[in-house]
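One protein chain is absent from this view; the other protein chains keep their places.
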């Protein structure tokens, strides 16, 4: 069973999608299986991260922004792919370093997420985007 | 089929879990399928890495310790999430850069691991922890 949904983003950073995934799973009435989340873009990622303190999301964004600076930064002069602005190629690089898909076992009808684990879309582009995410449940 | 087991860690570094996964798989008597390993924490990762020379594990730990220094390092003053000490937020960052789940095809009853591939839990926290890992087998 595969479906698709979309998330509107307004700038780089993390957007929690746990509830959307849970709601779909609840309707499927599958007790045991494997849930896969897949993002259909090369400039956004999926993460499972702490959902308690919002500072974790701020810090994650800040770290990767420093590790992979925008293309107009002096350290990034070697980048060739610049069609869509200084956040273009760095977005692809971040998309290579973080997951495009997540595989989450389902037990007793629920994802086996730990107590502090939430599912996030990590938007790497600065401008607003509509991001398509596919969900698959295999049992 | 989904089960869970736990690993006791005593400091940051890699802990091999290949044997535990193989033993469970052997009991399942599934010839062909997909095995998923999932760690239920946001400050530890799963890796498939070389299992021949232990220096590989030492070097991996050293590299990520330098790439993501503890929060008391001068380069990391911008970090806000510091509740649980200087290794707290760097652990979340490393957990974003390395897998939370691994999907491994099963053929003739065995994972298709290459000759030098072992499965590891990568603990990112300094203090001892009990880490819960879920295994799913879908055929």
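All chains are identified by letter, namely A and B, in their written order; residue positions are counted from 1 within each chain.
Everything that follows uses one rule, which is that a residue touches a chain if its C-beta (ideal position, glycine included) is under 8 Å from a C-beta of that chain, and two chains touch if they have at least 3 such contacts.
Owing to the predicted nature of the structure, the values given are computational and were not obtained by experimental measurement.
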Hidden partner chain, touching residue among A:34, A:47 or A:106: A:34
Residue of B:44, B:71, B:98 or B:134 in touch with the missing chain, whole complex considered: B:98
Where the missing chain touches chain A, by residue: 1-2, 4, 34, 36, 38, 40-42, 67-68, 78-81, 83, 89, 92-93, 95-97, 99-103, 132, 134-136, 138
Contact footprint on chain B, counting only the chain that is left out: 32-34, 47-50, 53, 55-56, 58-60, 62-64, 66-67, 97-99, 102-107, 112-114, 116-117, 138-139
